[in-house]
Structure formats: structure tokens, C-alpha cells
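Please find one structure pasted underneath; my questions will follow.
Only one protein chain is missing; all other protein chains are in place.
In this document, chain identifiers A and B correspond to the written order of the chains, with residue numbering beginning at 1 in each.
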Amino acid sequence: MTAATEQLAPSAPAVEEHRAKRNLLPYFLLAPGVLWLVIFFLIPIITAVSASVQTGSLDEGFSLTWRWANYSDMFSTYNAEIVHSMIYSVACTVLCLALGYPLAYFIAFRGGRWKNLLMALVIAPAFTSFLIRTIAWETILADHGWVTRALVDTKVTDVMVNLGLLTNNHQLLNTPFSVVFGMVYNFLPFTVLPLYTSLEKIDPRLHEAGADLYGSGYKTWRYVTWPLSLPGVIAGTLLTFIPAVGDYINAYMLGSPNTQVIGQVIENEALRDQFGYPIASAMGVVLTAGTLLVVMLYVKKAGTEDLL
Amino acid sequence: MSKALDWIKRHMLLAVTLLILLFLVAPNLVMLVFSFNQPPNKYNYIWNKFSTNAWQHPCASSDMCSSIKLSVVIAVIATIGATILGTMVAFAMMRHRFKARSALNVLLFLPMAAPEVTMGMTLVTFFYNTIGSGSLGFWTIVIAHIMFSLSYVVVTVKARLAGMDPTLEKAAADLYATPLQTFRRVTLPLVLPGILAAALLAFALSIDDYIITVLTAGNEVTFPMYVYASFQHSVPAQIDVIGSAMLLVTLAGIVFAQVPQIIRTRRA
Partner (left out) sequence: MTNLDAGGDLRLVGLTKRFGAFTAVDDLDLTIPQGSFFALLGASGCGKTTTLRMVSGLEDPTAGRIYLGDADVTDTKPYKRPVNTVFQNYALFPHLDIFENVAFGLRRRGVKDVKKAVEDILALVELGHLAKRKPTQLSGGQQQRVAVARALINQPQVLLLDEPLGALDLKLRRQMQIELKRIQTEVGLTFVHVTHDQEEAMTMADTIAVMNAGGIEQMGSPEELYENPATTFVANFLGQSNLVAGSITGKDGDTVTVEAHGSRIVLPAARSRVESGAAIIGVRPEKVHLVHGGQDAPAGRNVFTGGVVTDASFIGVSTQYLVKMPWGEELAVFEQNTGQEIFRPGSEVSLHWDPSQTFGLDGSQDIEAGAEIDDEAAS
């Protein structure tokens, strides 16, 4: 209390501490959504863990036998598919980044009035059935289509065979190349959107400052733009790689029996194989655990607020 | 010399961008073109001759149209569910304090990042163990769709709320508006575009989903399932018709969404 104020009301009641009121409203708002996710997302994933160590069949039912061998079986039986999944999704992510970054950069900084329209062009195709679009690639990359013929005639396919991308030099389809190609096509918007959001937030005056300091466009990008866009890069990478690992539509439609991936295996085992449930669960568990690991690593570095 | 290099550098970015955009749009163009094709055989891969047959008889295959109907119904219900639940969560996150915020962030992020095949498979296991395998069908699909759309709704509405000046609600309270009145008169009108965008997103996610749907569908056949299955034995031109129609509707929607903005800038 300071000397200058002598305004104490003569009949003032004792100044007691007010308790902070507990607001329960947020919990009511959160409950339905959170419960939905817990029941239909979290618990199933947890039950998968127990399912993964069971044995039995659809006819006779499954019982918890703690068959950890399911996991080792998974790795031994489906080794090829696991490798395929990893390779394809890594390739897809890298390519998406390589293609998506310039695209996002261009729209963010050179787009001007057309920014929104261009982004719409990037997103809009994604709104039309991706299955049909993937089928459309069948048409474009068809064996006797002009794209294939052009690449064969220019001997590009020979080079690609040597690189292991194609299985023979006159077919673009049913190859690792077409699978990754399709994946890149389908996942590109997932990479571009977070990248664009991140890049768009960068104050263009920083570029001017960078040009002033570094002179060269490359250096400005390397030391100013790139670090600032990093959150978008990471988010884009996460949102691309993780779904890509489990994706199998592209492998199914544009690939061959030699390009099978985990996703197909899981679906097969789960839906078509009598005894397949536990091993499908094991694979699901591994996939999810991997995802969780990657997310946790990211969260450790960057906190959770940027996730959403 | 460096001026020429500059020109190349500047326009290289433009060239690359255009190429990539072309890459993104190519299948849609092919789809559009081939919807006017009369397929030479069961597959619509090779150009035969021009025909509007497919557009005139879009439901030549009745299975296809019933699957479309089913997909739309599911999408509408799932959209309503996901939008309501997700909006509530977004409000709680942006306007209130509560515990376990980090855990909530992770819980909401995971469905966006987790592989669909895992979510679908584990959900089916869950259904098997709880309601039995015989009850897979319409409602299990809806449940699954709400589940994976929720997070996207939350993200979208959150973004819109974040852009809204929080002082506005305080001003409303200062001006004698009860919390309910504040919500109705100030918050809701300002958040509505975000909620609509979220609903649109949920609708798009639902109508095009394959992996989770096929696992939880039981005997039902949605449009993506129809396309996937038909891929094995025939690809009628009608499929391209539907795909093109979806694109045109989407583009129309985007154009329409811009109209109020254009009018506003013209008037000001």
C-alpha cells in the first residue's frame, strides 16, 4: 500500500482470496470427439497388439497364445514386401519433396494474385476419386501408348532398366517405376500443402535482407528461406512418408506381383487368409509403432503445438 | 552474361512449376478425354472413337450408380458427425484451458499420419471382438469415416478460430451479451466459413476413401470399392464420366467460393 492513497472505505469487508473457478465446459466439448477417437482409433490399435500374438482361424476363433513368433514370421515371410514398402515410400517422399518444394516456393513467392487459384489446382485433382485418376495413369503409361513408345524410341527405357526402375525396356507399367510414379502423383499435394503454408508465412522482406547480406539467390535460400521453411518440410515429410508406407493402391494398380508391399499383405492376410489375422495384426502393430516412433521423435524436437 | 543466367533461373522455376502442374492435372485431362471414348473392349485404355454414349447413359451399370448413392449417403452422415464433433473439439482447444493438451494434440495428429491399412484392420478386429463380424456394414463404415475425418475438421476449424480476434468475444461480453448470445451473434458468424470448409474436407475424404472402407464394409459396396473391383475385369467409360463430373463439380465449387470474395473487392 502506498502512502498517497487514503481511500479505504470505512465499512470494507475483509478482503478474502477468491478461488479460481473450475470451468468444466471444455471437458464437455472435448468428450464426444475424444471418446470417438479413443474407442475407434486408440483401443483398436491397442487390441491389435494382443491380436498379434494370437493363433487360430476365423472358423475356430483366435486365442491368446503369446505367439511372438508371429513377428519373426512376418519378417521372414514378407521380407521382400517390407523392403519394397520402405524403398518405395522413401523414394516417393524424396521425390515429392524435390518436386513439391519448387512448386510450393513458386506459388508462395511468385504466385501473386494467382496464389489461391494455383493452390486450388494443386488440391482440386485430389478431390476427384484418386482411384480413377490412378487408372488414368494406366492409360497414359500404357504399353502401346505414345508416352511409352516415345521413351522406348529414345532409348530412355534402356537406361531405366539399368537403374533397376523397369523390368524390361518396353513396359513402363507393372514396374517399380510406375508404382513410385503413382505414389508421387497421389502424395504430392500432401507434401505441397504444409510446405506452402510454411513458406507463405515467411516475410518477403527477409528475402530482401538476405539478398542484401548474401548477394546470391542460392545463398539467400540456403541460409534464410530453407531454415524458415523447415517446419513445413518436416510436416510435409511426415504427412507423406507415413501414409506412403501403408499405401498399396498404387502398388496394386500400377505394379505387378513383384512389387507387392506391406499394405497388400496386410489386406490379404486379414481379409482372405483364414489364419492370417495374427500376422496381419503383427504387421499393423509394427507399422503403427514405427509411425509413433517417428512422430515422437518429431514431437521431441518441435513440441506438439505445431502438429496440428 | 549473368543477366541471361538470371533469366534462365527465373524462368526455370516457372517451367518446373508448370511441368509439375501439368503432371498433376494430366490424369484429369485424360479422364475427361476418355469419357468421350467408346472403349474398344472391356478396358477404356485405348482411344477408339468419339462417343457421348457414356455421358448419356452414366448408369448403364446399375451397380455403379447404387454404389455412388451409397457413397454419397455415407459421406453426408459422416460429414455431419465429424463436423459437429470436430468443431466442438476445436472450440475447446482454442477458447479454453484444460489439462493434457499435449496428449490431445498427439491423439488428434495420429489418425492423420497413421497408415490407413492399420487403422482399418485394427478397427475391424475391434468390431469382430465387440459386435461380431456379421454386423460389418453401413454403420461401421460411417463410424470409421467419422473417425479419420475428425482430426482434419479440428485442424481446419482451429485455423479459422486462430485467425479470429479473441478480443471480439470479450467486447461482446462487455456489451451485455451472455455467453450464448456471444456465440450466436459474434463467434459463429465469424467461424462459419471454417466450419463449412471443414465439412467440405470431411465430405471429400469420406467419398473417396478406399482402404479403410473396404475393410469395414462387410457386404456393402461404395463407389471407390466398385472402381477398385471393376479394375480387375473391366473399366467402362462411365467411370471416366463420373471422375470428370467430380472434377467439374469441384472446380465449380472453387469458382463459386471465390465469387463472394470477388464481389467484395469490386465493391470496396
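The rule is simple: a residue touches a chain if its C-beta (ideal position, glycine included) is under 8 Å from a C-beta of that chain, and two chains touch if they have at least 3 such contacts.
Remember, it's a predicted structure, so these values are computed and weren't measured experimentally.
For the chain left out of this panel, the touching residue among B:L19, B:L175, B:A229 or B:A252 is B:L175.
Think of the hidden chain as still there; on subunit B it touches residues 165, 167-168, 170-178, 181, 185-186, 189-190, 268.
Following the convention adopted for this analysis, only the chains that are shown with their structure count from here on.
By the touch criterion stated above, subunit A contacts subunit B in their complex at residues 23, 25-27, 29-30, 32-34, 36-38, 40-45, 47-48, 51, 99, 102-103, 105-107, 110, 116, 118, 120-122, 124-140, 142, 144-145, 185, 188-189, 217, 238-239, 242-243, 245-249, 252-253, 262-263, 266-267, 270-271, 277, 280-281, 284, 287-288, 291-292, 295, 299, 304-305, 307-308.
Interface residues of subunit B facing subunit A in the complex, by the touch rule stated above, are 9, 13-14, 16-17, 20-21, 23-28, 30-31, 34, 44-46, 84-86, 88-89, 91-93, 95-98, 101-102, 104-119, 121-126, 129, 143-144, 146-147, 150-151, 154-155, 158, 204, 207-208, 210-211, 214-215, 223-224, 227-228, 231, 235, 239-240, 242-244, 246-247, 250-251, 254, 258.
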